[in-house]
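Below is one structure, written out as structure tokens; the observations come after it.
A single protein chain has been omitted from the complex, and every remaining protein chain is retained in its original position.
Should a chain be cited, it is by its letter among A, B and C, assigned in written order, with residues numbered from 1 in that chain.
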Amino acid sequence: MPKKKSKVKKQKSLKVTVTNPKTINSNFQFQGVGLSDDDLKKGKVLTTHWIGDTKYAWDQGVAIGKYLDGLKAGKILGVECHKCGRKMVPPRIFCEWCFKPIDNWVELLDTGTVNTFSLCYVTWDMQRVKKPLIPAVIEIDGASKGMGIMHLLSEVDPKKVHIGMKVKAVWKLEKEREGAITDILYWKPIK
Amino acid sequence: MALKERLTKKSEAKAWYGDMPVESLYTVGIAGEKFFRAIKDDGIFLGTKCKKCNIVYVPPKIYCERCFEKLEEYIEVADCGSLESFTCVHIGLDGKRLENPIFVGLIRLDGSSTCIIHKLGETTVEELCIGMRVCAVLKPKKEREGSINDILYFKPTKE
Amino acid sequence: MNDRVAIIGIGATQFRSISPDVSYKELMFEAAVKAYEDVGINPRKDVDTFVTCAEDYIEGTSIFDEYVPDQLGAALKPMHTITGDGLHGIASAFLQIKTGRFDVAVVEAHCKPSNMLSPDGIEACGQDPIYNRPLKLNTHFIAGLEMNRFCYETGITFDQCAKVVIKNRKNALNNPIAGRSAKLTLDDFQYADGVSCPLTELDVAQPVDGAVVIVLASEAKAKALVKDPIWINGIGWCNGTPSLESRDWVHLDYVTKAAEMAYKMAKITDPRKDICFAEIDDRYSYKELQHMMALKLCCECGAGQCIDRGATEINSEFPVNPSGGALGMGYLYEATGLARLYSACEQLRGNAGKNQLKCAKTALVQGWRGLPTTSTVVAILSSQGGCNG
Partner (left out) sequence: MGNRVAIVGAGMTKFVRRAQETGKELSYHATKMALESCDMTLDQIDAVVLGTAPDTFDGVHMKGEYLSDGAGAWGKPYMRSYVGGGTGVFSVAQGWYHIASGLIDTCIVVCEEKMSSYRPHPQGAFLTIFDHTTERPLKPNLLWIFALEMNRYMHTYGLRKEDIALVAVKNKNNALDHPCAQIAKAVTVKDILNSEVLAWPVQRLDVSPVSDGAVALVLTNESIARRVTNKPVWVEGCGWALDTTYWTNRDLCYPRYVEEAARMAYKMAGVTDPRHQIHIAEPYDPFDYKELHHMEGLMLCGKGEAPQLTVDGVTQRDGELPTCPSGGLLGVGNPIAAAGLMKVAELFWQLRGEAGKRQVARKVRRGVAQAWGDLMQVGTVVVVGI
């Protein structure tokens, strides 16, 4: 191993350069070698490849555990802070604004209002799809105003989706539910 | 207590399973390109030298990590050197015990200030000792692909 | 120079090998409430800035920063992540308070290693992707190489390393939050499986789940809020090289530099004399000895003799890791340094129960970020309340 060099002593005896500092003129060569996708595909530059082994089992704990149990039973559960009175979803065991523990559970409805939405033509890894996915934030009926969750809309003409649209959850069959957010298949408009 | 509500039944304690899908393709960089091309094409080891700090980096860096000089001069070092340390690894990347433990060495090639990490082969645990001479065994030229695995392992030599 | 900085509140959960009854948010909330109650503050009103220490791969979430504020009471307040040991977070909070623009700062770190199903695969992602990772080796190999070289060059024996483990796990027996206490003998090491020889499974600190929250304050605020604050007299942090290839495998100059920075600030000239005890990183058995050397905490006869003579036992010449260290309390990834700090504070307050030292006025706390890094933090703490033996 290289012998460690003597301790770097701070040299604060800086040169006084009150000349005009270097400006970046048009000839300045910035560093950085750009490659094309082809350079990589055809092996014009050397690369190493890695697929990570990164698996987890996240403990659901009290709040999310009960939320998922509720979904399995076909219910959307929320919590209520009796200090500020907010009814919240997804549930948590603390009120982030009052900073106090809460465990007043409330059953919410499985209907709601579209707060915002998108018509998405690409998958998570940028593959194009023909029929758009319609992610939305849905404010859940029974919770305080503005309390929404992210989910998907379906059984609707994409052109007709609008903010303020009333929707209802479409559940998986009871025996197929597993205690997951996907126990709700999607939300559809209420006629 | 911090939490008002607690789980009290073992059956209530559940987990959600998932992963972080990570697949990466890393370019080996400017210095890496020189280093691996030299092994791949010529079977030689290159380093960069910082004249100011008198350090030869193998594998090379385009900068001296100590004084931050730009290093552009590549010099060849030997493919043999001394074993600075070694270990016998019994656990695999999956956390399971390996059937065949792997010998790994810290090798300082002659002419280099730094060490290369690689496997040790053609040797036994009795034979290995710190300070012994080892040499690189490369893959046959046509099988080399420009990676650290173009070196198969280092083996002890009697010089 | 601005005023001093103090630690005024501490909170920690139990450290347990698994914690299936709480989510990570609930775990953090518990530690936070304990720390705030320790001082009697409301984070929504009384805290000016928050720091959390976490790494994405350990959590299994990219930009883990997102999931932190609510359970700490930090929502819509200044909060940021330092991807470092919990003690890096302390350094960050220290600097922020020193600017004179923040009075109360909170530092959080936690860990749920039981939720990592492939910890070895996850840790391997920390190796250099070009020169090291293609060899497909378990990351512990680095410790094996280092231990072998370290013992070869210093003459420290593997038995002496084992004695570190015996000492620390024994100390943990009396630590109510420790998760890895045990009564071991040297014989047990003969039957221990090798991990990366000479490193055995007993030489490696085993992971535990837990969270620690620390509240810091400016001098004026500390005096107003609590009776005996713990002062941070000095703090230093430093990196070596991340490359395995170009590092020194025996002498940890980055630890020495960090210590020098902290000693200078705390006006410590003879660490063994000026400091009562140390809580330092012992992720691997030999690391405690290697860190002691770099921190200049060994007696003249060397680190090996120190441990043979029992000089680092509780109430001996210079107690090291009276809490049980990471070997005895468990390894908490980013929270490990805060666990050391928490334990040192308990000593300085005279709250360490059966493990309480006679001399506990000044403490050194050190953290290391684990393999393959060369990244460390050293802090010097003192209290008025601690006994002086």
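In this text, a residue touches a chain if its C-beta (ideal position, glycine included) is under 8 Å from a C-beta of that chain, and two chains touch if they have at least 3 such contacts.
Please read all numbers here as calculations on a predicted model, not as lab measurements.
The chain not shown here is in contact, across the full complex, with A, B, C.
The residue touching the chain not shown here, chosen from C:Asp38, C:Asp56 or C:Asp188, is C:Asp56.
By the touch rule set out above, chain B reaches the unshown chain at residues 16, 18, 20-33, 61-63, 65-68, 70. Residues of chain A in touch with the missing chain: 8-12, 14-18, 20-26, 28, 30-37, 39-40, 45, 50, 52, 56, 58, 60, 64, 67-68, 88, 90, 92, 96, 115-126, 132, 135-137, 146-152, 163, 180-182. One chain is missing from the display, and on chain C it is touched by residues 1-2, 50, 55-58, 60-63, 65-70, 74-84, 88, 91-92, 94-96, 98-101, 122-123, 125-126, 128-130, 236-243, 253-254, 257-258, 261, 265, 369, 372-375.
The rule is simple: only the chains that are shown with their structure count from here on.
Note: the chain lying farthest from chain A is B, by mean C-alpha position. Computed centre separation for the pair chain A/chain C is 32 angstrom, with centres defined by C-alpha atoms. One inter-chain figure worth recording: chain A and chain B are separated by 36 Å, centre to centre, where each centre is the mean of the chain's CA atoms. Across the assembly, chain C contributes 20-22, 26, 29, 33, 57, 60, 115, 117-118, 120-121, 124-125, 129-130, 134, 246, 249 as residues in contact with two or more other chains.
Residues of chain A in contact with at least two other chains: 1-2, 48, 50, 52-62, 64-65, 93, 101. By the touch criterion given at the top, residues 1-3, 6-7, 13-15, 17-20, 22, 24, 26, 28-29, 32, 55, 57-59, 61, 65, 84-95, 97, 101-102, 104-106, 113-119, 130, 147-149 of chain B touch chain C in their complex. Of all residues in chain A, only 1-2, 4, 7, 48, 50, 52-65, 92-94, 96-99, 101 touch chain C in the complex they form. Within the complex formed with chain A, the chain C residues making contact are 19-27, 29, 33, 42-44, 57, 60, 69-71, 73, 75, 112, 114-118, 120-122, 124-125, 129-130, 133-134, 246-251, 253, 257.
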